[in-house]
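Encoded as structure tokens, here's the structure I'll be asking about.
With one protein chain removed, the remaining protein chains of the complex are shown where they sit.
So that you can tell them apart, the chains are marked A and B in the order they are listed, and the count of residues begins at 1 in each.
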Amino acid sequence: MTEKRNDDVVLSVKDLHVNFYTNQRCNKVLRGVSFDIRRGRTLCVVGESGCGKSVTANSILRLLPDLSRIESGSITYYKEDGTEVRLDQLEKNGREMRALRGKDIAIIFQDPMTALNPVYTVGYQIREIIKEHKPGLSRAQLKKESIEDLGDMGIPAPEIRDGEYPHQFSGGMRQRAMIAMGMSCEPKILLADEPTTALDVTISAQIFDLMNNLKAEHGTAIMMITHNMGVVAEMADEVAVMYMGNIVEYGKVEDVFANPTHPYTKALLASIPVLGKGKNQQLEPIRGVTPDPFNRPKGCQFCPRCDYASFVCKTEMPDEEWVTEGHYTRCFNYRKVMADGK
Amino acid sequence: MENKEILLKVRNAKTYFPIKKGVLKRTVGYVKAVDDINLDVYKGETLGLVGESGCGKSTLGKSILQLVPVTEGSMEYKFEEGYKDLRKLSRAELDNARKKIQIVFQDPYSSLNPAFTIFGSLEDPLIKFGMKDKKERIEKIGALLEDVNLPRDYMTRYPNEFSGGQRQRIGIARALSVDPELIICDEAVSALDVSIQAQVLKLLNKLKEERNLTYIFITHDLSVVEYLADRIAVMYLGRIVELTTSEELFANTLHPYTKALLSAIPIADPTKKRKRIPLQGDVPSPANPPSGCTFHPRCPECMEKCKSERPVLEEYVIDGVSHFVSCHRVKEALSKQG
Partner (left out) sequence: MSTINQSIKRTALDRKMDRIRDLEEAGKLGTKMTNRTMRKLLSNKLAVAGAVLFVVICILCFGAPLFTKYSPTTIDLRARMAEPGGVHLLGADQMGRDIWARMLYGGRISIIVGLGSALGAALIGVSLGMFVGYKGGWLDSIILKISDVFLSFPQMVLIIIIVALVGQKLENMILIFILTGWPSMYRMARSKVLSLKEEEFVQALRAFGISDLKIAFKHMLPNCVGPIVVNITLSTAMFILQEASLSVLGYGVPQEIATWGNIINVITNAGVIRYDWLGYWWMWLPCAVMLILFVLAINFIGDGLRDASDPTQIG
């Protein structure tokens, strides 16, 4: 995408195709996804369930299920010393991949209730990760680190909490412990897969503040997956809107919200109630339903539900078109969409 | 609002779940899921019930339907022959009440029986309420499906053939099948994708117009409730902390908890950067609520009085709008103003 590589780019995904082979069928979940993750920036990937946003994150860490495969494309991780690692070519569970997980790239999942092992203390689980990536620390040093990590995440009385089991933690606390685990080795990239969907708003707000602090202090690159447009507006520097396995629009968050150039983005923004707009705001539901992934439209995936569709949309998937610097869309008729105003 | 007809009067309702421990299953304490709630529901309105998980909003909904045993208090519903306490009904009267009050659930994937067709899932309530003729039932269910914008012939299909949004609409059709007056929507759109939420929200509004329904809309999502509700009750740890009209709540937020809640909600507009009111810590356990005002350990405006004395939900009329709030500080401020 970007012609000359920006020094800030820590991870670059190019034309990624991923297929799932469950149930004796082939589901093309990702159909050519490209984006960059930059140092100290947050990329939000937004889309409805089944659009492939979680699959994107899992492909980066090579955590895809057994019956799935990266078909083509590349995932390149740029190490600090200047070397490039092709993540897509590493062995799925090989030594190199495992060394990168947690230390360079960490992931936090949606459900904090199941992501921690209930039979070990939280502190023990954090130390396990530190031990893996920083061998040679003494017991006391390890303990000090894990307590520090918990404290950094705003968990009160970390000395006590360190020795407690996950069931003694509330949902928000567990998610913070998960982030503490994720951040324990100061990764360069943090992948967050719907980190607050299972949490209450006041707790989510705390988690978001935490993530923003990490970004500011350590320059962590964050890729956050969400379905909530509010979260995108609040957190993102860049946003990628996904629909049925493609990024249909990508750009700076202000640009995308102010000038949605893809009909899907536009329809999505028009379909959600916005706080503060009151009872009389107009909601425009997107018509139709998301297509069956095994029976996809031939051309543009959004075509059957699109108000701007023209003849060519039925047969061809549009390529990325640059609207402005750093803002692209995959729509043949984006000029019409833009001219229509908001 | 005074001139409006009250459909449901909830007075001092308490629903406590006993915590049992040990071999003898002795009760060692109570989870106070619903703790002393007073609430009027007017005919034809949409009342939003908002709060975070564990605040007791769903339990209150189920308590009204008598799906969970209510510990104390009264819930008087307006029947043709006058108000009657739902807790003290005979079996036959309770059946009659269940024709008037229905519920729509949150999870579209568990709310339909996977082993039955849609017709099979929807016909039993009709049989129970006297529709013995199968043709009549087919006709009725077909009409219900059309009411929720689904084709008639979907009734022969199984739930796994439907998307989340379609299932949720079938769930709504089921609630409508007995022609209720009051529908309790328990997080009815929370599990749906954003683009589908709008469809269901619009459908709910349409049905309300057509059938003159009253909704109690339980949700954690304030932006949804703002779109839908006439009045909003904010709950915290089993109690209502603030209750007023939707416009008033957003324009003139009084309770510190509501303020914090509103400030925490991410708004889908990157140009609006607001100041967040940070809340410390987590919601305390309803089994062991803090003394005094239950919100005091997290409250940024906490005073000495809040720690010991429990505030009551009091009505203030501000510019002609009734505004209930339970907070010492608000009371002080408002009484100074006179």
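By definition in this document, a contact is a pair of C-beta atoms (placed from the backbone, for glycine too) under 8 Å apart; a residue touches a chain by one contact, two chains touch by 3 or more.
Here the structure is a predicted model, which is why all the values come from computation and not from measurement.
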item	value
Residue, one of A:Asp88, A:Asp104, A:Asp149 or A:Glu238, that touches the chain absent here	A:Asp88
Touching the absent chain when the full complex is considered, from B:Ile138, B:Val178 or B:Val321	B:Val178
Touch with the omitted chain, as defined above, among B:Leu112, B:Ala268 or B:Val283	B:Leu112
Touch with the omitted chain, as defined above, among B:Lys4, B:Lys21, B:Lys88 or B:Lys128	B:Lys128
Absent-chain interface as seen on chain B, which is shown	65, 67, 94-95, 98, 102-103, 105-107, 110-116, 121, 124-125, 128, 171, 174-175, 178
Interface with the undisplayed chain - residues on chain A	17, 19, 21-26, 66-67, 69-72, 88-89, 91, 294-295
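We take it that only the chains that are shown with their structure count from here on.
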item	value
Chain A and chain B: spacing of chain centres that average the CA atoms, whole Å	33
Residues of chain B touching chain A in the complex	52-53, 163-166, 193-199, 201-202, 220, 222-224, 226-230, 246-247, 250, 260-272, 276, 278-279, 281-283
Chain A - residues contacting chain B, complex	48-49, 156, 170-173, 200-206, 208-209, 227-236, 253-254, 257-258, 267-269, 271-279, 281, 283-286, 289-290
